[in-house]
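Missing here is one protein chain; the remaining ones are kept as they sit in the complex.
And now, chain A:
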Amino acid sequence: MEPTKEIVYTYFAGHATSVQKKIIGEWLNRPDAREQFFQWLDEWERSHPQYTPDSVAVLERLRQRFDDPAPATSPFRQLYRAEPSFRTGWRWQWAAAVVIPVLVAAGLYLTQDWWNYRTITTNAQQLRTVTLPDGSTVALNSQSTLRVPRWGYGLLSRRVQFRGEAVFSVRHLPDHQPFVVQTPEGVNVEVLGTEFSVSNRRTSTEVVLKKGKVKLAYRSAQQVQENLIMKPGDWVQLDQKGTLKLRQQTDSLKFAGWRYRHFVFNSTPLPEVFRQMREVFGVTVHCNDPELARRTLTGTIRAGSSDELAEALAELLDLRVTHANQTLVFSPNTDKITNQ
């Protein structure tokens, strides 16, 4: 049975009954129906248009595309340049409200070392003497790292983290506040006011007490927390397993001999001397007389700090030295010149 054109039109408009649809379905199974179907569809579409497009403009664009088959922009892509959604806009703001604090927190967490600690490091040549806020000093040997808390140092306790080799000269505070040196291995050297050295290199930790009294807290080979009270002259070595060796070190001259360095100069121009001073002790050296730059120095000087070396230089070369913070200034000794 063949549907009439009117029935097919009704069907196109979406008003066909189920019986009409069945008839159309059966009809479409016939081979010649397809052409008829599309012919009627075309006619129906022309007599019931949804709208009339601007075919002239589109044809013009199509001709350009024929002439210049440039990489065709996909219709899907150009059409879906999606409008900024207010909803997703809010979503962005929500996301930002969550993500930014998380990023800030992560940033703070990752940089917490910098925020929490002032870190002083010495390289292979350097010696440094650091004065802590409470007036205690730490003389660092080369390749050592000292981390001093930026916040709360001296408020309740004085704790520093340390790796390498150093001599600590700890000031005794009126409130008997302890000073604690922590090593990465968990050895704590707790003192009240004294002078001692700590050497914490790759294999072991050594503590030598020069004067006063220190308490050494460490984890023994049996993983038990142990305390040891050291007397002056005591030398203690702790290896990585927690085995402890104690010895009375009588030769106090040997105490932290590394603190002294021999500077050997042989007709060395003063700028080079100053450069070595800068290099080893990390101080800034100024010389405000160009005349001085032409002078040279010969001799061997044993010095444990920039001040010691500066005084020796001043004496040898008859100069005046002033120092503020980490800056040394050399100037000709004017008094003596006028006396001469």
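Just so it is clear, a contact is a pair of C-beta atoms (placed from the backbone, for glycine too) under 8 Å apart; a residue touches a chain by one contact, two chains touch by 3 or more; residues count from 1.
Keep in mind that, in the parts below, contacts and distances are computed from a predicted model.
Of the names listed as "RNA polymerase, sigma-24 subunit, ECF subfamily", "Monosaccharide ABC transporter membrane protein, CUT2 family", "Electron transfer flavoprotein subunit alpha" or "ATP-binding cassette domain-containing protein", the one that matches the UniProt record for the absent chain is "RNA polymerase, sigma-24 subunit, ECF subfamily". Contact with the undisplayed chain is limited, among A:T52, A:N266, A:T300 or A:N325, to A:T52.
Screening A:T4, A:Q39 or A:Q225 against the full complex identifies A:Q39 as the residue touching the chain left out. Contact residues of chain A toward the unshown chain are 11-12, 14, 21, 24-25, 28-29, 33-35, 37-39, 41-43, 45-47, 49-53, 55, 58-59, 61-63, 65-66, 69, 72, 74-80, 83, 85-87.
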